[in-house]
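I'd like to ask you about the structure that follows.
Yeah, one chain of the complex is gone here, protein chain that is, but the others are all in their spots.
Read from first to last, the chains carry the letters A and B; within each, the first residue is number 1.
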Amino acid sequence: MLYVPDLLQAIDMLGTFVFALSGAVAGVRRGLDLFGVLVVGFVAAVFGGITRDILIGAVPPDAFLHPHYMILAAGAGLLTFRWYPLVARFTYPVRLFDAVGLALFAVTGTEKALHHGLDGLSSAFLGIVTAIGGGVVRDILLAEVPVVLRSDIYAVAALAGALVVVAGDQLALPEAPVALLGAALCFTLRMLALYRGWQLPSSRWYAKGGP
Amino acid sequence: MLYVPDLLQAIDMLGTFVFALSGAVAGVRRGLDLFGVLVVGFVAAVFGGITRDILIGAVPPDAFLHPHYMILAAGAGLLTFRWYPLVARFTYPVRLFDAVGLALFAVTGTEKALHHGLDGLSSAFLGIVTAIGGGVVRDILLAEVPVVLRSDIYAVAALAGALVVVAGDQLALPEAPVALLGAALCFTLRMLALYRGWQLPSSRWYAKGGP
Partner (left out) sequence: MLYVPDLLQAIDMLGTFVFALSGAVAGVRRGLDLFGVLVVGFVAAVFGGITRDILIGAVPPDAFLHPHYMILAAGAGLLTFRWYPLVARFTYPVRLFDAVGLALFAVTGTEKALHHGLDGLSSAFLGIVTAIGGGVVRDILLAEVPVVLRSDIYAVAALAGALVVVAGDQLALPEAPVALLGAALCFTLRMLALYRGWQLPSSRWYAKGGP
């Protein structure tokens, strides 16, 4: 695990907060009540990490051992519920922070799995689960096909960051700089994808096979 | 954990049964086949407790160690499948029992988490998960936005009951009367909400931000 005393801990908390914002915004848009907005915000922020912890047997998950996750997510939910237009106006910085959160969660998720003795392939997979799991369940709760499965270079950026960590682990490189490199790669890919409109392809058979 | 030899055990079984009825009724309404109706009834009855048990590391979950949960849920499913109009006519007592189940599951879920060493905030959260988790997954299986996220004082009643248990634990009060007090508060809030039509607010930005 990344020992992240100051700067990285701050980024982790920022990532939790902006992921919760993304969930709460989606909840307000669908007309959920206050409790629903808080739940979807919380789920978006921590479900990826909870899933990773269940899969590697680290229960109770981090999100239940450290109350600041719940408090941050609740704060983001309340803020969005009350001042939705303000939050919506900050779409640009939110996307920036979202990319930061994605990068950090992918890297720390991969490292935590490696530290629990999983092999590289599974660890990279769990890194992606950590980074995108919250968004997937946010969309399931809203009865939508998860957006991460439909469009955009998002999970692939997380995969790139995770693979850097796995490679560094197998080459026995020092952990902290490798983690920063992985996070930087994930962040850069994600921002480039946003600004250039990069998409993964859909199957070219979709038009014929579609519903 | 609440040691519940007679009366409370009976209520626990009643709660399981009526939660299973709620799932089976929803399944019949959506045209599921017999197996589907049984599954949705079972999920509605026990998924909250299973989720709590997975999160605190108490596996296999209770629902797999004590066969009466499965038998009760299957009985409720068969009953609903065969005599749906009869079950539907009992909507009033079902809502009453549902409130009883909600109250009991919120209290026992919170206590079980406290006994596994989680802090008060997380334990209250797991109490709510125990009480509402089954209904959430019931609705996900039917491809709907969970009703508990959209309307009604339901989770908030569970939260109130859970907080009483947490407060009692931190003041080191005797467990059984605190549990009864928490359950009574949850039950009363839920019934008042039903009869007065209390709702949590949706965000006032919903109309503008809605789809």
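Here, contacts are C-beta pairs under 8 Å (C-beta built on N, C-alpha and C of every residue); 3 or more make two chains touch, one makes a residue touch a chain.
Since this is a predicted model, take the numbers as computed values, not measurements.
Undergrad: For a quick check of understanding: of A:L78, A:I140 or A:A167, which residue touches the chain that isn't displayed?
TA: Residue touching the absent chain, from the options given: A:I140.
Undergrad: Of A:L14, A:L96 or A:L149, which residue touches the hidden chain?
TA: A:L149
Undergrad: Write down which of B:V18, B:V39 or B:L189 is the residue touching the left-out chain.
TA: Of the candidates B:V18, B:V39 or B:L189, B:V39 is in touch with the missing chain.
Undergrad: Which parts of chain A are in contact with the chain that was left out?
TA: Output for chain A: 54-57, 116, 118-119, 121-122, 125-126, 136, 140, 143-146, 148-152, 155-156, 199-203, 205-206, 208-211.
Undergrad: Take the complete complex as the reference. Which residues in chain B touch the chain that isn't displayed?
TA: Within chain B, the residues touching the omitted chain are 27-37, 39-40, 50, 54, 57, 59-61, 64-65, 67, 70, 80-82, 84-85, 88, 140-143.
The definition used in the following text is that only the chains that are shown with their structure count from here on.
Undergrad: Measuring from the mean C-alpha position of chain A to the mean C-alpha position of chain B, what distance in angstrom results?
TA: 29
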